[in-house]
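One chain of protein is taken out of this complex; the other chains stay put.
Per-chain numbering from 1; labels A and B assigned in written order.
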Amino acid sequence: MERLSRRRFLKISAATFGAATAAAHLPDALRAAAAQGEKGVRTVATFCEMCFWRCGGIAHVRDGKLWKFEGNPKDPQSRGRLCPRGTGAVGAYYARDRLQKPLVRVGARGKEQWKAVTWDEALGYVAERMQKIKAEHGAEAIAMFNHGIGVRMLQHVLKSYGCTNFAGPSFAQCRGPRDVGFRLTFGEDVGSPERTDIENARCLVLIGSHLGENMHNTQVQEFSDAVGAGATVIVVDPRFSVAASKAKYWLPIRPGTDLALLLAWMHVIVTEKLYDADYVAQHGYGFEQFAAYVQAFTPEWAYPETGIEPELIRATAREMAQHRPATLIHPGRHVNWYGDDAQRSRGIALLNALMGSWGRKGGFFTPASMDVPDYPYPAYPKPARPKLDNPDKKYPFAHEALTTGIREATLSGKPYPIKGWFVYATNLLHALPNEAETIEAIRKLDLLVVVDVIPSEIAGWADVVLPESTYLERHDELNVEFFKHPFVSIRQPVIESPHDQKPNWWIARELAVRLGLERYYPWKHIEEYLENRVTGAGLDFAQLKKQGVIRGARQPVFFDEGVPAEFPTPSGKIEFYSTQLQEHGFDPIPRYTPPDPGPAGSFRLLYGRAPMHSFSRTQTNPLLADLMRENVVWLNAVAARRLGLKHGDWVRLRNQDGVLSNRVQVKATERIRPDCVYLVHGFGHTAKGLRRALGRGASDAGLITRYKVDPLMGGTAMSVNFVTLEPADAPQEA
Amino acid sequence: MSRYGMVIDTHRCVGCMDCVVACKTENHVPEGYCRDWITEVTRGEFPTLRMEIRTERCNHCDNPPCVHCCPTGASHVHERGGVVLVTKEECIGCKACLAACPYDARFVHPEGYVDKCTFCIHRVEQGLLPACVSVCPTHCMHFGDLDDPLSEVSRLLASRAHHALLPEAGTKPCIYYLT
Partner (left out) sequence: MIETTIHRQNPMIDPAFHAWGWEIPVYLFLGGLVAGLMILSGYHIIRALWDKDRAHGHYVTAPILSLALLTVGMGALFLDLEHKLYVWRLYLTFEVTSPMSWGSWILLLVYPALAASALLTLPQTFPKLARRLPFCSRCAGALHDCPRVVQAIGFANMLLGVMLGIYTGILLSTLSARPLWNSALLGPLFLFSGLSTGAATIHLLAHVRRPDSGSDDFSDAVLSALVNWLRPPAPGHVGTQKLEHADNSFLTVELLLLGLFIVGLLSSTEVHQRAVELILTGPYAAAFWVLVVGCGIVLPLTLQFLQAQHRIRSTVVPALLVIGGSLALRIVIVAAGQASAWTVASH
């Protein structure tokens, strides 16, 4: 097996232009392993890409077979322990549904009919189409959607080509509103990994953030440390989440009314003078207007909106104040809920400001990083036209590109046409709201290239599908992290790819060669690139390869450790009152607007994470699928009884626009409010190649046909869809 | 004598199932099977709820009915730490032990013999922790000698409220849950 695949690998490489032999691309250990039947256990340190947290781990290969992946104790993010998805990473290597060869479409778009071709043919085809688009519409007419660390390699070739439109779902569909809300308030982002000092918090407030189901590793570890240390946990969630089960207070809020709760909390804290007066006086700007503004929002006012008893609002506000400044109101991460998300996030930022937690232990630290120089590439050509995702700064506070903006431009052809999409490691049909719009946009394209590891839904629409090696089989860009402890970590191959898959850097470089962009590639193998950067930082490359991680010296991360209390806002202070917002015609202090009620008799569709799955990418992983084969629809037990539904019954969900979901089982439970239902995101796959996952569970994305756009920054709020439940037949096999 | 056991802090456990995946990769548990699993027990009515999340597996009972009923001696108590094991070459697959275990901790391996948690005795004998314990991101699992009053597990049991599963079944389980 080992031999065979390597021989094929060699043949293909020999056939491709300009490539050094494959064997030379493999690290020594791998090469030795491939050469003879490997015996015993060897380990390789690398970092995880099952999500974007990038935990360091150590992969074990036993008798030549990938065995297990464990946390790297030297790594400050994993702290020696991975989350279930990281532990299950080896399943991605073994998944039988993997993409194996480059594919070129033969049938109609979306029909998932391809022929397998060589890399040379596939990349030749892509290069030719790109040249044509460039000639007719300019290089800017090729846009890229991307996610994860691998994007840097592909962005490099496209930037060298003159492209300028790049966007990931991590902004407009994820943390964008939060980063904007915090920027407007403190002048800085929360970042990823978040700069939250959960482990030292004495009081932790989670608004939706469902840590424990959201498995961002360090946060979960710190969360359980905080629970173990007896910190007070307050959870605001319409659902009794895992985190709620650890909480002293669970506030089962009416969905979409969090800003009312925040205002009431701030009312209590301000009127009862429970805030950090010195901190506010020293760092705050516009506090008087703010204090006057919140007078109106009594807990009694908030009660009918939120459904939270006034006394409970008061008790929790006082509890927060009691522990300040080690009171952390978590900023959340996926915050695209109702359309007022940046303002709600600003509300969270302001509550933190009242607690004085920004820059303080148990609150927010100031991340530190190591100084690693960029690779000295030649300068990119200047794009002929500006980015088009946010024309005329329609969303004035968007500081990253908007995926949905590129989609809109592709549809309208304005301000200029988009004719080619590169999609790298993002399943747009599950990630962007309103699938139909994405498909419409795809129909306008001359070229859709998808780089993926499995035949995902988006790959199903591609003209060319390029199979990437999974992250345990490849090198990648260096991880220079901003974190509590500065460090650099490396990704390196543990095992050879089982079929004809290639790493992103190889794909990018080969494409560059075909586009005549060799001069942007002074290196032939990514190890040269990595070594250049690492040694440029004065670090030992061999040591990094051996350990996987090099930690820098601990730097001050809190104000009282010597971090200057600087707030890069217009006023240089924490903006309780935002003149920027006022200038752009927005509320300078967040204003609450009640959420739209849904059609009578329907339930608001909420969604979130399950600890063992990442979005729509892990359902074909045999190890992780074993833990949760399909999602269920959470329905309040009383509501279920009213509908005549029992736990375990099969239903389909129909949304307000008539879209019908795949069948899914009912979880009739006390753990959710009666006005909403809940799905774990990522299920209900429709791509035929995902045999293990096909048709299992219901897709939240499929039901999210409506979305509200955040006027400040263009984020797409998705919790604005409503569903009814219809009985369905049980599947045959069950 | 040593008596291996686990003490699991239900306050810290988030039910992420990392312990389950780790067991699967460490022990090559076949697809579709697991040696450990998560149980969530929710009590109360909306909105006054309590939930206990537990990671469960064979309790390596002190009075193991699965061993008593085994006609071949395949199910046995290991000399080290009282761990309950199955010798696959002695098991005929009669499933009496499956029926005898009140925790449903055993299963028939696709190859025909009965399989279950071994407390990762192969790791423990090398001085390592069981795989599930060693990966748990919340550090909620503790493994050690219940007979040694100075061990971490004994000290936890001495200092915190705890319960075991189905004590009324009379099996004397060796896994405890801190509450």
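Assume contacts are C-beta pairs under 8 Å (C-beta built on N, C-alpha and C of every residue); 3 or more make two chains touch, one makes a residue touch a chain.
Everything numeric here is computed off the predicted structure, so don't read it as measured data.
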{"item": "Per the touch definition above, residue among B:38, B:58, B:140 or B:174 touching the missing chain", "value": "B:38"}
{"item": "Residue of B:8, B:21, B:83 or B:101 in touch with the missing chain, whole complex considered", "value": "B:101"}
{"item": "Which residue of A:144, A:441, A:550 or A:627 touches the chain not shown here", "value": "A:627"}
{"item": "Touching residues (missing chain, whole complex) on chain B", "value": "15, 17, 20, 32-34, 37-45, 65, 67-74, 88-96, 98-104, 106-108, 111-114, 166, 168-170"}
{"item": "Residues belonging to chain A that touch the chain removed from view", "value": "626-629, 637, 669-671"}
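The rule we apply is simple: only the chains that are shown with their structure count from here on.
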{"item": "Chain B partner contacts - residues on chain A that touch it in the complex", "value": "67-71, 81-84, 87-88, 90, 211-213, 215, 217, 220-221, 223-225, 227-228, 240, 242-243, 245-246, 250, 252, 611-612, 622-624, 626-627, 636-638, 669-674"}
{"item": "Chain A contact footprint on chain B (complex, rising order)", "value": "9, 11-18, 20-22, 24-26, 31-32, 34, 42, 44-47, 49-51, 53, 134-140"}
